[in-house]
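One protein chain is absent from this view; the other protein chains keep their places.
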Amino acid sequence: MTDPRHPSADTASWFLSTARERLAGLLDPGSFTEFLPPTERVQSPHLALFDLPAAFDDGMVVGRGRLGKRAVLVAAQEGQFMGGTFAEVSGAKLVGLLRAARDDAKLPRIVLLLLDSGGVRLQEGNAGELAVAEVMRAIVEARGYGVTVIALVGGRAGAFGGAGLTAATCSRIAISEQGRTGVSGPEVIETNKGVEEFDSQDKALVWSVTGGRNRRLLGGADAYAGDTVAGFRDAVLALIDRAPPFDLATLRAEQRRLADRIERLGACNSAVEMWVALGIAEPQNIRNLDDTAFAEIVKGLRGAAYDAR
Amino acid sequence: MEILKVHHKTRGPAAGTIGSALVGVVASGNLEVMLERTLADTECTVEIATPVRGYDDVWKAVVTDFVERASPGGLRISINDGGARPDTVMLRLLQGVRTMEAGHD
Partner (left out) sequence: MTLDEILSSLFPKGHDIDPRSDHLILGTGKRANGGTVEVVGIADGEALGIEGVLPLARRVLDIVASGGKAPILVIVDTQGQLMSRRDEMLGLNEYLAHLAKCLLLASRSGHPTVGLNYGKAAAGAFLATALATDVLVALPDAEPAVMDLPSMARVTKLPEDKLKDLSQTTPVFAPGLAFMSAVGAVAQVWDPAKPLADQLEATLVAVPAGDKRDLLGAERGGRPIAAQIARRVAHQASGDDYV
């Protein structure tokens, strides 16, 4: 299957690109081979029940290619199709890719997950939820065999629900300013708990809670990427060789990291309060910084350099 | 879901050599178009799956117009529609044919 490669692929916005455009720009030109390509027409057998259109790839593109000449396995979710959701087919494609990485040492030892997903597809909720559980288990098993799994978060649908848990199961996470991640999205919390709990219309609030900059400052992501294909490529290349093993020592360290976060920041009522507690000089200004200035601030923080995941 | 299948004779084969391409995404007001070079040089089929019922004539008109403009011989074209307008459909079909001509394999 062929992808149109835009001449300005490097500077194209990651946020606005499709899954296939991201892959075409991220990987070395001409290096991508797709598994179960759309020509095999492996579509959702369930969406028609709801009178919803299917997609030839069910919104999940999996395959292999090269990044900076290194062989990688890749999976990319299409956030514009059904919110990039995990469902029977889309989930199984990712599970198959991760199990292949686990079982076949001849395959690339690096897996890139280009997440762009609101979580589980409700129309296939039980299959989707279980697919996420299988994905999380397969990530852990692959990591146990020395595979590095890196999540890239910067798409329109972010990485919420099962995708948020999937991201945090990976060895490493790269995120952009536009990247958003969490479990319950702001709208879901507002619907269930009221607007006093979380005003989903307050863009600045949503940005400060779920956005890539807050995640990077707290250590919820390991690299900060500019919102371009080149930005994510650089972030991934910087992460590839510093992935933690999956073992007791790593999870002990993650336990300390997460406990420490509650001790230091658990009493804060806003992201700005957290950033003050982290020792950031002008926390109100975090939003206005350009990417370079923000990266400088990140360098000085302990939380953002934590390794364990 | 409504399934429409349209068959056309074309003047000649579509340009290019690559085997298949996919353009667009299934989203509200958008559609995906998959093109596969699997038919005889003067044949073209377009199969459409759409949740919007009752627009057969519009689809047929757009496809006829497209075949006139692009001469997409040899192409099996499959569409998953998210409720796209006719101009968007035409845009995607032409983008697909261009990709089949110029796309890298």
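Things to note:
Order of writing sets the labels: A and B. Residues in every chain begin at 1.
We adopt the following convention: contacts are C-beta pairs under 8 Å (C-beta built on N, C-alpha and C of every residue); 3 or more make two chains touch, one makes a residue touch a chain.
All of these numbers come straight from a predicted model, not from anything done at the bench.
The chain we do not see here touches A in the full complex.
Here the missing chain is touched by one residue of A:E21, A:E134 or A:E177, and it is A:E134. When you scan A:A19, A:L67, A:A167 or A:I297 for touch with the missing chain, the hit is A:A167. Summary of contacts with the chain left out: across A:S17, A:Q77, A:T148 or A:T181, the touching residue is A:T181.
The residue touching the chain not shown here, chosen from A:I110, A:A157, A:L218 or A:V298, is A:L218. Counting the whole complex, the residues of chain A in touch with the unshown chain are 33, 35-36, 42, 45-46, 49-50, 62, 64, 71, 73, 88-89, 91-93, 95-97, 99-101, 103-104, 106-107, 120, 122-134, 136-138, 140-141, 144, 159, 161-162, 164-169, 181-184, 186, 188-189, 191-193, 197-198, 208-210, 214-215, 218, 220, 246-248, 251-252, 254-255, 258-259, 261-262, 265-266, 268-271, 274, 309.
Criterion: only the chains that are shown with their structure count from here on.
Mean C-alpha position of chain A lies 33 Å from that of chain B.
Against chain B, in their complex, chain A makes its touches with residues 1-5, 18, 20, 29-30, 37-39, 41, 43, 48, 51-57, 59, 78, 80-81.
Residues of chain B touching chain A in their complex: 1, 18-23, 25-27, 30, 32, 34, 36, 49-51, 78, 80-82, 95, 99, 103-105.
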